[in-house]
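Of the protein chains in this complex, one is absent; all others appear in place.
And then chain A:
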Amino acid sequence: MIRPKRLGMTIAHRAAILVYVAFALFPLYWLVKVSVTPNDLLYSEGVKMWPSRATLDHFAFVLEHSDFPLFFRNSMIVSVSTAFIVTILSSIGGYALSRFTFRGKFWIVGLMLLTQMFPLVMLIAPIFKMLSPLGLTNSLSGLILVYVAFNVPFATFLMQSFFDGIPKDLEEAAMIDGATRFMAFRQIILPLTLPGMAATLGFVFTAAWSELLFALMLISGVDASTFPVGLLSFVSKFSVDFGQMMAAGVLALIPACIFFLLIQRYLVQGLTAGAVKG
């Protein structure tokens, strides 16, 4: 029998979570709602939770008559490449920071922290100045380069903390069993760090997927635009086509959702339980 006081607490607890979830998800709901509202009803119906008539016209238009598929493809290329490059680099770097002491480690860590301290806006002009003679403005590779550079420091610290959580004994045992350090890293440590790598991958992917500032500043042509920049093309001089913009937004959410569905099983920690102690 649950005591009434306890029951009351549980209800309050659940209600609080519900309120929070509703608050967090409402913009998403509104995005979907606007994307299926026909243009003629958008302003005429007032504030309603669901339009009296829903349509998929906006989606059809975005997919067939806009550059959105191109933006989408560009975004995929940039985000996936950035995520994988950053994850590989930060795993190697994070392992080194976690396991080795070497000359200059303190300064390297310090410099990496330093890169995290500036507002990005400050750096746009110099970066543009650097990339433009190299022909890397207006190109996806240039964008990938910049994203990688900005994400590696934080991702490295993230990976370092995951490696710190794996006991050193494990790779020492492997090395005594006959593995080289690299084999121990690949066969023992890496499989145990998969949750960490998945988290890093997901984190960097979303960061690159939704990045607007650099994409806007470094890219001017439609050919190399990513989708956050592309969304702005729905804003014209005299009007904003909210329906199409929201439809594009909904479509842009899909890859991020699929991506997290794929990696979520690695995000569940606990793989290292039982490695050491009892």
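By our rule, a contact is a pair of C-beta atoms (placed from the backbone, for glycine too) under 8 Å apart; a residue touches a chain by one contact, two chains touch by 3 or more; residues count from 1.
Following the convention adopted for this analysis, contacts and distances are computed from a predicted model.
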Hidden chain of the complex, named as in its UniProt record, picked from "ABC transporter ATP-binding protein", "NADH-quinone oxidoreductase subunit J", "Probable septum site-determining protein MinC" or "Dihydroorotase": "ABC transporter ATP-binding protein"
From A:77, A:96, A:149 or A:183, residue that would touch the chain that is not displayed: A:183
Touching the absent chain when the full complex is considered, from A:62, A:97 or A:174: A:174
Chain not shown, touching residues in chain A: 167, 169-170, 172-180, 183, 188, 191-192, 271-278
